[in-house]
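Complex shown without one protein chain; remaining protein chains in place.
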Amino acid sequence: MSGINDFCFKIGTVNGTGSASANGLLMQAIFRMGIPVVGKNVFPSNIQGLPTWYEIRVNKDGYTARTAPFDLMVAMNTGTYARDVAEIKSDGYLLYDSSWPMAKSLLRDDVTVIGIPLGEMCNNTFTGDRERTLMKNIAYAGALAALLAIDMDVVHAMLQEKFGKKKHLLESNYKAIRLGFDYASEHYDCPLPFHLEKMDATRDHILMDGNTAAALGCVYAGATVGAWYPITPATSLMENFRAFCERYRKDASGKRNFCIVQAEDELAAAGMVIGAGWMGARAFTPTAGPGISLMGEFVGLAYYAEVPAVFFDVQRTGPSTGMPTRTQQADLLSTAYLSHGDTKHVMLFPANPEESFTMARDAFDLAERFQTPVFVMMDLDIGMNDWMCRRLEWDDSYRPDRGEVLDSAALQKVERFFRYVSENGDGVAARTLPGVDPKGSYFTRGSGHNKLGDYTEDSDEYREVVDRLVRKLAAAAEAVPAPEIINQGGASAAVITLGACRAAVLEGLDRLREQGVVLDYMRVRGFPFGAPVREFLARHEKHIVIEQNRDGQLRSLLTLETGIAPERLLSFRDYGGLPLGTNQVVEGVLGLLQGVEVSA
Amino acid sequence: MSGINDFCFKIGTVNGTGSASANGLLMQAIFRMGIPVVGKNVFPSNIQGLPTWYEIRVNKDGYTARTAPFDLMVAMNTGTYARDVAEIKSDGYLLYDSSWPMAKSLLRDDVTVIGIPLGEMCNNTFTGDRERTLMKNIAYAGALAALLAIDMDVVHAMLQEKFGKKKHLLESNYKAIRLGFDYASEHYDCPLPFHLEKMDATRDHILMDGNTAAALGCVYAGATVGAWYPITPATSLMENFRAFCERYRKDASGKRNFCIVQAEDELAAAGMVIGAGWMGARAFTPTAGPGISLMGEFVGLAYYAEVPAVFFDVQRTGPSTGMPTRTQQADLLSTAYLSHGDTKHVMLFPANPEESFTMARDAFDLAERFQTPVFVMMDLDIGMNDWMCRRLEWDDSYRPDRGEVLDSAALQKVERFFRYVSENGDGVAARTLPGVDPKGSYFTRGSGHNKLGDYTEDSDEYREVVDRLVRKLAAAAEAVPAPEIINQGGASAAVITLGACRAAVLEGLDRLREQGVVLDYMRVRGFPFGAPVREFLARHEKHIVIEQNRDGQLRSLLTLETGIAPERLLSFRDYGGLPLGTNQVVEGVLGLLQGVEVSA
Amino acid sequence: MTSITKPKVQHPSSTRNALGLTRRDYEGGMSTLCAGCGHDSVTAALIDAFWQLDIEPHRVAKLSGIGCSSKTTAYFINQAHGFNAVHGRMPAVATGANAANRELYFVGVSGDGDSLSIGLGQMCHAIRRNVSMLYVLENNGVYGLTKGQFSASADIGSKSKKGEANVQPPIDPVLLALTLGASFVARSFSGDKAQLIPILKAGLRHGGFAMVDVISPCVTFNDHEASTKSYLYTRQHYHEVAPVDFVPLRREITATEATEGSVRSVTMHDGSTVHFRMLAEDYDPTDREAAYHYVRAAHQRGEVATGLLYIEEGAADMHGVNGSIEGALTGVPYETLCPGNAKLQELMEEYR
Partner (left out) sequence: MTSITKPKVQHPSSTRNALGLTRRDYEGGMSTLCAGCGHDSVTAALIDAFWQLDIEPHRVAKLSGIGCSSKTTAYFINQAHGFNAVHGRMPAVATGANAANRELYFVGVSGDGDSLSIGLGQMCHAIRRNVSMLYVLENNGVYGLTKGQFSASADIGSKSKKGEANVQPPIDPVLLALTLGASFVARSFSGDKAQLIPILKAGLRHGGFAMVDVISPCVTFNDHEASTKSYLYTRQHYHEVAPVDFVPLRREITATEATEGSVRSVTMHDGSTVHFRMLAEDYDPTDREAAYHYVRAAHQRGEVATGLLYIEEGAADMHGVNGSIEGALTGVPYETLCPGNAKLQELMEEYR
């Protein structure tokens, strides 16, 4: 199975010791060798001193899903030796720091042990605790370079780019790399049976995390107001937005064409976005589950008062504070109907950084066109891990869809302006922006109002407005991104999934096909569900819904919104907090298909 | 149709003018005449000067649902003449203040007009604006006494009770009653064809609103801590709790055996209840939709950290601020799965004040037994309107179900205490209370924890705990109050409803039976749904779900939780904000049954 | 019932401001508050202030939370956009709106429940950000709309209509604002238009967050003997620190205004001026410490210190801090905001 450009390895260290840069170096080097690669960072909710892991998968065919167990384990953290060793494939390899006698817990007779005195070498070569600790990481990177045949020219070039100016750092890094590389080369026969060979499969690709991509999407969509309260794993979305704005959004005199407000909490952040949206700005806030829960009241206001607002929910493992540095797709149900009273909200489900970029744009267009809150449902895996994806492209002919907004000219044409009257079938009522024209003035409120925009406590007037909202959301269902569908010859059974599960599910389906199990595939990309989703459901007797939460929330939404008979939706759920693995998919699907008739 | 002890009338006035007491007087007088009666208060979200209505239905058979149109309209508010007149049955009656020339808008040739110069008489009889305005109300009560044959002795007795001490007030009230009574008697032939005749059908009953009953339930259940933030229509629940505690909860020295905290907002109120529940007190907070939305984050904490907490959601018309003085059952779906991440919550659905009393008690028992948040889903109609219900009874042998709590004695028996280990099938893990025993100490957190109570970021340990929560909620499903079921000879179709809809639905079913349409009936009283609900669903081909919200939220919950095929659940929804009317039910059901095969 | 809108009978006689608009043009829907409610007087004062400042009605953004006080944004300037937010959260909505379009006049109306209980955190942070807006806190010591519970500004010993006495110390928005570094802090009384109007005008022209605490009695639930927020009590214990005249830029100061009493002038960021006639000798409205102590001292004497208590012009507002462009962000064309694909392709090189 494993072999040239097809294997995975894992590095276990202690956080706050600088291993991140060493791991990034490795991943990027492989990428620059033209070989498809992906990295998953499994880190603690803590700043320094706790176990942290980095998983790197190399795959010439471009499969990027997570796959444990591992061909090679780099166990740098004595505290987690035992469990790390347990994750090695039989006949796999273990690399550890042999400066100190080897722990019993490490012995496993089906594993080849590679000891390298990293600590010792670094202590002899470098001075000062800090440098010694940092360089130990670079040193194991060097050892891996030898064991996996990483192109040293590429590595050197990268160090040059990174430390070019800082002579001293450059040297120590060179040294450290060499320490590991040379020791490994001298004491073990390198490379290992599975290793790297240059390819040309990454030319049109980049390595980027979803928060960066989403931030870029906001910049390109023309967002000017960002309000946020820091929270893992959403924080870097706004930090990236700020960085990009500092670069692209200052006028000649250095004045800012954007305004980012670090709010006092998520309630305030939501309110700020709504205030800005009311004024006509494209505004957004990135957050995670706890923030979404706090925004409930404000989201209901935006829904009922019909104010555009964009929310990014970079989902983490719930409930409550849960596991802030683990991934999950468990905010689907509570977000779809967030806030008291009858509500329903538009959600978009990006599968990777690429779609985080495009769907950020879509979110603003939909929010303004339908004058309603839109949630981009990302997760920690998409948001914070570096994915290999195609270079982002922007169509310069794009112009924002601002929906129906009446300017002074348009207002002159109407006899009188009434905020909540809708002529057209999609249930959207034209709005005006504050400060534009006296004739356009109206009163925005979350309390009962009639179609004229006046306060009301009258049943019929109230119903008239909320009934239109139903039509509006129905229209939105047909405007959200269409599902990704792969038909494999009208199989009678199909797999349905969403978001980051895509990578593992697609690979899983290929594997299953090899085993003769042929299944159609649909990945929903937006909510409410439109006609294509219904048609797909109609075409298959049984569906297996694969998602990352405990309660089968996507399955619930499909049941509620499409009226499909529940027994036609089988459910596979993974909710341990780690990115979905291909093996899980294959085993899960096979398990569920027991007894289910699958004709191809 | 209408006749002796079987009719309804409506009074339209301006709020803040004292009509409330006059209307209460009328309703209570009828009740004391031994005649079943119910009153519905339709009031504005405002303190003074806006239209307000009071509807009184008299029904010898004890039907208490709302039924427009009306046999008699008392139109005291010129601002709403037109719409008030429109609500009169043809051949019905209109009573208005004839002190001023009658408005055109009042003319309707199928209605008999009764003019009484209330203003004029009161201006001549009383001095001072305040008294004149107030007495005008008592005067129309007097006129109605004559027209409807209300027993004047009863009325006088009531005035005695009320103003016995305040001589002056007593006299003016007597006078005012007489003014109306005499004028009506002299100028019109009283009583009207439909009127009142003494009965003996209210001996075992009381007139009480649900907030009062729920407050009593909290007192009797032994609640000691109440935290709240004022909000219509929940405010009077805590105000009543305070009043009852002042009466029943002071020790000899006048010290209070309770602590009520007016919180700074609903987030804080929820936090206080959780803090008190953690300590072992029975604590609760009453609120409405907007409050529930604000409590989302805290509710997720209580669910995951397993802290008992009781919430009363006196539902009002949403979304957002909506219509605060109108009723609805529209918080069902968002409350069932409130908060981000995988969650599910226990909900109870009282149908009237009586059940508000008993279910308040049940809520505390369930919350402590299952260590989880419990929501008593009331609504404005139940909470703020006076219902005729049976005298409340209390079983003195009742003792609180505190669930599994280990005291020092119990702790001595275990070798070491681990918070989240559950021996028994219901998934409940024994807890300890702070301050009781060093051996019982544990750490409560909303972040990832294992069954030992330690912090964890380990997938398996995390799953072990959240999987148990699923078992726990499944056990709770069988412990919530069983549904109310009426089988009418195994009809193949049935009606399903909840809460305050009961009155109109039961009456509607009787009417339908008279028309040969025989339907079974189930009223769900708790969530999650237990076996009895599933069995009922299994027994019928088609079900009509009757509820008061726009989106059919009860129907959604049934679909999600029982797996029933959606097409077997037809939906009738009323969401204009007024109590459900019998006519709506009858017409709604007949409409839906078009084409549905109903065998009896 | 649908909202009542008032017939607009134009008094031909009524005088016109520089825009040729009459006071009527600044009015709103008919009030549905209780007859005699202090809030209605504040609404009237706001109408005068906007009218006198010749502010274009549609260039005003009116925001509020939930409460009787918060309803009043519907009762002035029909031609302005209004926003009734959710309870206690108006400051956030105003902050976002101001971030998007700094060119409008922002007025926020709130109550003591809305601002000092559920909204306390948001109000404090809006002050800290110095969001440019006139913030009118209609302070009556109770929750009017929910029928008379004590608010956090109820004074100790103040009795509710039901006779319960409040036992918790009150939160004074004026002291709070001074402590949090507010750049404009004033207090007035709904019954004193002569004092209130110039303060509101100064607040509207102030280049930052202008906190105006207005004692505004609730006649229905808190205007009885034992209330410290009643008309009677306020009138009796009313103590004016510094009567103020606000002089908009285009009017030069007339002798009379400038010479009454001992005058102290402060120039607003837009060049217009505020004159204080000092009653309390050596009161310095630009000395935060002094203001704080003055207010406390007055309170200990059982007095309510009113007037423009503190003002600091030139402090950077939210946009100053952010370094925003002069104009409204909503006015920037998309073409300026989007870096374009060429830039994107350059950027992609950094992710390889």
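Quick notes on this one:
Residue numbering begins at 1 within each chain, and the chains themselves are lettered A, B and C in the order written.
Just so it is clear, contacts are C-beta pairs under 8 Å (C-beta built on N, C-alpha and C of every residue); 3 or more make two chains touch, one makes a residue touch a chain.
Since we're looking at a predicted model, the values are computed, not measured.
In the whole complex the chain that is left out makes contact with A, B, C.
When the omitted chain is restored, the residue from A:Gln48, A:Ser397, A:Gln515 or A:Gln594 that touches it is A:Gln48. Touch with the chain that is not drawn comes from one residue among B:Glu239, B:Glu457 or B:Asp574, which is B:Glu457. Per the touch definition above, the residue from C:Leu176, C:Leu200 or C:Ala291 contacting the chain not shown is C:Leu176. When you scan B:Ile206, B:Val421 or B:Ala565 for touch with the missing chain, the hit is B:Ile206.
The omitted chain makes contact with chain B at the following residues, 31-32, 202, 205-208, 212, 216, 219-220, 222, 224-225, 227, 248-249, 251, 254-261, 263-265, 267-281, 283, 297-298, 301, 391-396, 398-400, 432-438, 440-447, 450, 452, 454-458, 461.
If you put the missing chain back, the residues of chain C touching it would be 117-121, 124-125, 128-129, 152, 167-169, 171-172, 175-176, 179-181, 289, 292-293, 296, 316, 321.
On the side of chain A, touch with the chain left out of the figure occurs at residues 16, 44-51, 79-80, 229-232, 235, 262, 264-266, 290, 320-321.
Criterion: only the chains that are shown with their structure count from here on.
Remark: chain B and chain C have CA centroids separated by 40 Å (rounded to whole angstrom).
Shared contact sites, meaning residues of chain B that touch two or more other chains, fall at 44-45, 290, 320-321. Each of residues 1, 84, 86 in chain C touches at least two other chains.
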